[in-house]
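All protein chains but one are shown in place.
Lettered A and B in written order, each chain numbered from 1.
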Amino acid sequence: MGIAVETAVNQSAIAIAGCGAVCATGLGMEPLQHAVAANASALQRRELVIGKTSQPIVAGFVADEIIGKLRAADAAHADSRAFLFTSAALKEAANNAATILDFVPANRRGFVLSTTKANIEALDKLVRQQPVSAVAQRQIQPAFLAADLAAAFACCGPVQCVSAACISGLSALQQGAALIRRGLADVIFVVGVDVISQFVLSGFNALKSLDPDGCRPFDQARLGLSLGEGAAAIVLAKRELLSSPAILISGAGTSNDANHLTGPSRDGSGLALAIQRALAKAQIAPGQIDYVHAHGTGTPYNDAMESLTLRAVFGDHVPPFSSSKGIFGHTLGTAGVLETALCVAALKNNFLPGTPRLRERDPVAPDSLLVEPREEANLNCILKINCGFGGTNAALVLERELP
Amino acid sequence: MESLIEELKAKIIAGFNLEGVTPADINPDEPIFGTGLELDSIDALELVAILESDYGIVILERSVADKAFASLRALAGFVAANRT
Partner (left out) sequence: MNDLAIHAASYLGPEGFGNDLSGLRAWPSPLKENLSRGELDGLHWSLLSASDPSRFLRMDLMCRLGFMAAELLAVNFDTLTAARREHLGVCVECFTGSLDTDIRFAQTPRPSIFAYTLPSTVIGEICIRHRLKGPVLSLISPDTDGANLLGEAAEWLRAGDAEMVLCLGIEAMNVSTANSISLPENLFPRGWHGAALLLGRPENSPREKTFATGRLLEVCRNLCSVPEHAC
C-alpha cells in the first residue's frame, strides 16, 4: 500500500493563511458557513433554454444581485464572470491573509488556477455571433485567465493552471503546496473557478446526468447531479510565516482508475489508492482521520462508488462523512478549492457539516454518514476527496496544529 | 419504412464512427445495443441527440428509449410515428 516516503526529503506541511469564496450561498465565507450550520440548500430552479428547448434546471447559481455588484465595481471585466468571481474570492482570501502577505515580495508570490472551462461563456457567444470584449475572449484560454489574475494580485512568482476535470481544485492545491515546498515561492494563491454556461449545461443535460429536482447526495432515490458556479480561493504559505497554531495541508495524492472513461463500473479502488497516497504523505493512519468530506455529487454511480471506497480504506471504522454539493451544486473546477475552504472553516469552528437535501439515506452508504451537521470537539484531521471524469481521483489531508 | 431503416443505418454508422461496418452488416431485427456493434451508453445518448436534431423527437423517459432502441425496425417505427 502506498509508496515509501523518502525521509531525506523535506515533507514540511504547508499552512493555510486565508480563504475566500463566492457561490450560490452568496459573497464570502460567512454566508457559506451560515448555510453549512443551517444545513441549508442554496440551489435554485430556473427555466432555461438549452439548445432549442426550454426546461427547468435546478443549480447553484450565483445571485444576479451579486453579479451586478461585481460588474459595477469592475466594468472592464463585465463580460467575464470567470474573472469577476475569481477576483472576488481572491480579495477575500488575501484580506484574511493580509498580515503575512505584507512580508512577502511579489517575486515570492505564486499563483495556481483551477478551472475546467475558464470563461467559456465567451465561446458560447462567439459561436452565436454575439459581441464579446477582447479581455473576455482572451480569458477563454485558462492560461491567460491565470496570467491576468496573477498580475492583478501582484504575483510575480511561478504561475500554473490546472485543468483536470473535477479533481482540478485538489490538484491545484497539491501543486501550490509543492511549489512552496520546492522553494519556488513563499506564498501561493490557489483559486478555482467555473461558471454555469450553455456549453456545460447542454453537455451534462445530453449525458442525462442532471437531477431535474436538484441533487440529493447519498440519498436512496438520488437521480443525478446539480451544477454549481462560483470561485473559491485559498492562500497557502510557508509554515514559518504564521505565528498562531495553523491549519495545514499535510498530504495529497492523485491516481487514475485505469478502468472506464465515463464511470459506471468504477469499483472505488482508484479513489482508495489516491487516499492511501495522501495518507502516506501526511504520515498518518486511516484511524487518525476525524471526518471525510466526500465528493458526493448525487449521481447513482458516484455515491455508490465512494461508499465502497470508504469501506475499503477504513474497514469497519468509517469516520463521519458528508457531502456539501446539496448546498452549492457541483462546481467542477471550483469544487476542490471551495470544499477545502469549507473544511478549513469546519476545523476552525469545530463543526461537522451535514448533507443537505438528503431525505432517505442510501442503505449502501456507511452508517457514519452525517445527515445533520453537529459540533465536534475532537476535530483535528480531515480527509477531502474528489473524483473526476476520465477516472481521475484526488485526496487531500488537512490537519489543525495543536496549540 | 425500408428506406427509413436504411437512412437510420447510415446515421448510426456515421454517428458512431463504425469504420468498416456496412449497412448490410446491420440486422434490423436485432437489438441496437446488443453486443454486435459494440456500442456503449454514451452512444445511446448520442442516438437520443441525433433523434432530436434530425427528427425533432425529444425523449425524456428511459423506458421510451429502451422500447424505441429494441431494434432498428422498432426505431424506424418510433421515428415514423413521432417525427416532427
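Everything below uses one rule, namely that a contact is a pair of C-beta atoms (placed from the backbone, for glycine too) under 8 Å apart; a residue touches a chain by one contact, two chains touch by 3 or more.
Since this is a predicted model, take the numbers as computed values, not measurements.
Shown chains touched by the hidden chain across the complete assembly: A, B.
Summary of contacts with the chain left out: across A:Asp257, A:Asp303, A:Asp362 or A:Glu399, the touching residue is A:Asp257. Annotation: of A:Ile57, A:Ile140 or A:Ala365, A:Ile140 touches the absent chain (contact as defined above). Residue A:Ala206 is the one among A:Ala206, A:Ala246, A:Ile284 or A:Leu308 that touches the chain not shown. Across A:Val162, A:Ala335 or A:Ile382, the residue that sits in touch with the chain not pictured is A:Val162.
Listed for subunit A, the residues touching the missing chain in the whole complex are 3-6, 9, 51, 116-117, 120, 123-124, 126-127, 137-138, 140-144, 146-147, 160-165, 167-168, 171, 175, 178, 182, 198-199, 202-204, 206-207, 253-262, 270, 273, 277, 388-392.
Against the chain not shown here, subunit B presents residues 15-19, 38, 42-43, 45-46, 48-49.
Keep in mind that, in the parts below, only the chains that are shown with their structure count from here on.
Across the complex, subunit B meets subunit A through its residues 40-42, 45, 48-49, 58.
Of all the residues in subunit A, the ones that touch subunit B in their complex are 53, 206-208, 262, 264.
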